[in-house]
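Not every chain of the complex is shown here; the ones you see sit where they belong.
By written order: A and B. Residues from 1 in each chain.
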Amino acid sequence: MTTVKIGIVGLGRLGQGHAKNLAFNIPNCELYGACSPVVSELEWAQRALGVTKTYTDYADMVADPKIEAIFIASPSGFHCQQIKLAMTYGKHVFSEKPIGLDLAEIEETLAVIAAHPQQIFMLGFMRRYDESYQYAKGLVEAGELGELTLIRSYGIDPSEGLESFVKFAGASNSGGLFADMSIHDIDLVRWFTNQEVATVWAIGKNAAYPELDGVGELETGAAMLQLTDKTMGILVAGRNCQHGYHVETELIGTKGMLRIAQIPEKNLVTVMNQDGVVRPCSQNFPERFKQAFINETKEFVRCILAKEQPKVTGNDGLQATKVAIACQTSYEGQTLVKVEL
Amino acid sequence: MTTVKIGIVGLGRLGQGHAKNLAFNIPNCELYGACSPVVSELEWAQRALGVTKTYTDYADMVADPKIEAIFIASPSGFHCQQIKLAMTYGKHVFSEKPIGLDLAEIEETLAVIAAHPQQIFMLGFMRRYDESYQYAKGLVEAGELGELTLIRSYGIDPSEGLESFVKFAGASNSGGLFADMSIHDIDLVRWFTNQEVATVWAIGKNAAYPELDGVGELETGAAMLQLTDKTMGILVAGRNCQHGYHVETELIGTKGMLRIAQIPEKNLVTVMNQDGVVRPCSQNFPERFKQAFINETKEFVRCILAKEQPKVTGNDGLQATKVAIACQTSYEGQTLVKVEL
């Protein structure tokens, strides 16, 4: 059996999770290289993951002929240039979301990707690879719900991160709540409906931390989307979920409705105590999407070996970013915004 | 113990339910009179409910000095004039929702009500008297959810009525999906938040019966509301619920979330069979709100005896109608609509 040699860039919280998967949980691949400006992270990669080679300069890693594929888990602002460089060097590329922050730069990057059709490119919309989302997609495609008329998707981060977010909010450059949190939900809307978003209205409210108003950030926001075929979309995003990490998606069709994680059940345990009957919940995205992260990476490696492009494309990244920006524009301008197709 | 003598007008499906409650399930009241243009309905009221007196002319019933209170369950177009007449004759009045269809006429009616402050007036927003909604309201007022930031409310009618609705859609004069279905949800938004609706955007899609496009009706619609303090509201209304009658309300606050009937459970039974694990569901509003209809009528009688105005006022009817009309206007005009306060 062939093994794909992979180099990862970015060893922050998310990058470390990916690196561990590449080292231990994905068949047919070897985590050969790791790149980070932080030397202690590189030492960790060698010691804990058995990485062969480390780089402080990304240009060195992409130039290494031993490496066949690049796994990008660096800060969002670097994604576009790192994708382009890796593509130019003939590497397969997996990039975490978002593909980029600036529409022009994303389009330029898509052009580079398009110019290298033999190389695999995949974007990290991992929710599509979660077993529950896969099961739901299967039911939709089998026609079990009839024609979809409405999709509602929530992404609400646990409260425990909120205080720290507020502290650094002015400096975070998160792109705003919709770009930061809803981008996965927007991708799901497009994936389930096979439609593009035409018009959006976004609103929000800061109640626990009204000071967020001053820095243009939101605790909780909502957006309503009208898709090209009039299918309706509803997004709720937030940073203040007391019960953990609430990612939920609802599909309404002419033949039935379906909900994914209407309760974000941690496991199959129900506790009955003085609080009532309690379902413990997933507490964060690494817990909730642990298996989805593994599945998407297995798919990336499978696609490389099978010489087959994955179903998540660069264009998916472009469209989701467009809609997220439209939501932010709508929220700031207090007006309906049409999304340019 | 005193007994309140009541006369009911309107003995259609909803009226018959009210009449049975008044006759059998409400202490301290007597269903003395019944008014309907349909003679067979009056005969039924005498035979099955033991009503003492029947009237084919509403003017005769309100003029009857034996009757202390009028219960209005006639078609919506008659509500305003019947309320005004009853008020003028010194009667207490319970009116089914909506209080009226035309804003000017509603305001005129409110003026008449205001001119008779000794007489009880109550509007039939029965959901407020459902035990689950009462329990939720109690938690909100006790601060269990912190400050509310978002409220989502669904009202989706069972599919079994859809075909017939489509057949008569052109002639139904329902006022549109939002006036017809969402008015209860709008009342809940106002009740839970103690805020008014400032701006709305409403959209919709006809998929099972595209011919509804031609008559300005909707199978499924959604509206997003911005309230005066920026609290967010999301409404979904529909006429095509396969699993029964789906009325659900969600509250998101800074300290927690709460859902009323996220599954519209029929009772406490769970069936496990070849379909999986199944919760049977409420099939229609008389089933789901059976006890709420009784509770609101008990409250009406209690208020009469205690000489105390109920918490559901005529103004609640006016404001909910304003918002429903704004949603319809927004849907038709494909634009944001500000609600005049």
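Operating definition for what follows: contacts are C-beta pairs under 8 Å (C-beta built on N, C-alpha and C of every residue); 3 or more make two chains touch, one makes a residue touch a chain.
In this text, all values refer to a predicted model and were calculated from it rather than measured experimentally.
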Identical protein chains across the whole complex (2 displayed): 4
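By definition in this document, only the chains that are shown with their structure count from here on.
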Degree value of the rotation bringing chain A onto chain B, based on Cα positions, nearest 5: 180
Distance from chain B to chain A - Cα centre to Cα centre, in angstrom: 42
Chain B-touching residues of chain A, taken from the complex the two chains share: 146-150, 152, 201, 203-205, 207-208, 219-224, 226, 229-232, 234, 236, 238, 240-243, 246, 252-257, 262, 335-336
